[in-house]
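Below is one structure, written out as C-alpha cells; the observations come after it.
Only one protein chain is missing; all other protein chains are in place.
After this line comes chain A, so read on.
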Amino acid sequence: MGSKTSLLLQEEEIIQISKETGFTPNQISRLYSRFISLDKSEAGKLCPTDLMRIPELAINPLGSRIVEAFFANCSRESDTINFRQFVKTLAIFRPQRKNEVDNDVNSRASKLKFAFSIYDLENNGTVSGEDLLVILKMMVGCNITEEQLKAIALRTMNEADQNGTGMLSFDDFEQALTRVEAEQTMSIRFLD
C-alpha cells in the first residue's frame, strides 16, 4: 500500500497539509493510507457510512454522534469529505508541541469546539436541555428513569448557563470547563 500512497499524494500537497495541520509528512502519508483503506468507493472522498463501517465504533455509545460531528465539522454543505478535510479534523487532536505557537488547529478552543459540536445536535451553535438529555441517554443507557436523566440535564444546564437563557452557548461551555486541561485530555498520540 505504501507505494500506492506515495503515488497518489503529491509532494507539494503533503507540504501544504503539513503546514496547515502541523503533522509531519510521515504522519500524513500514514493518514493517507488510512484514508484510502476507509474509502470503499475509491472516489477519493469519505461519506458517513464509510466511517460507520468500522466495527468497534458500534460499541461506542456516542459512535454515531462522533461521525456526525466529524462531518459537520468539515463540510456544511455536502456529506462527503476529502483527504484534506479528513486530516484537518484529526489535527484537532494532535498534542501540542513544546513552544508551539498557539495556532488554530489544535488549540484549546478548537479542541473544546469539537466536543461542543458533539453536544450540539442541530448544529446551530447552542446546546439545549433536550440535546443534553439525548447525550446523557446515549451514555448512561436506558435502565434509568427519564426523570432522573432530566434532573441531571437540568442541573448541568443550570450550572453552566450564565445568562439564564436555558441554552448553552460555546462561551458558557468553555466557562464551565475552565478547570479542565483540554490541551492534554483531548489529545491522541499519533504514531510517526
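In the analysis below, a contact is a pair of C-beta atoms (placed from the backbone, for glycine too) under 8 Å apart; a residue touches a chain by one contact, two chains touch by 3 or more; residues count from 1.
Following the convention adopted for this analysis, contacts and distances are computed from a predicted model.
A.B. asks: Which name from "Sodium/hydrogen exchanger", "BolA-like protein", "3-methyl-2-oxobutanoate dehydrogenase (2-methylpropanoyl-transferring)" or "Mitochondrial ribonuclease P catalytic subunit" does UniProt give the chain that's left off?
C.D. replies: "Sodium/hydrogen exchanger"
A.B. asks: Tell me which residue among A:S29, A:T126, A:S169 or A:S187 touches the hidden chain in the full complex.
C.D. replies: Hidden-chain contact among the options goes to A:S187.
A.B. asks: Name, in rising order, the residues on chain A that touch the hidden chain in the full complex.
C.D. replies: Here the touching residues of chain A are 31, 34, 37-38, 51, 54, 56-57, 59-63, 66-67, 70, 90, 93, 95, 98, 114-115, 118-119, 132, 135-136, 139-141, 143-145, 147-148, 151-152, 155-156, 159-160, 173, 176-177, 179-180, 184-191.
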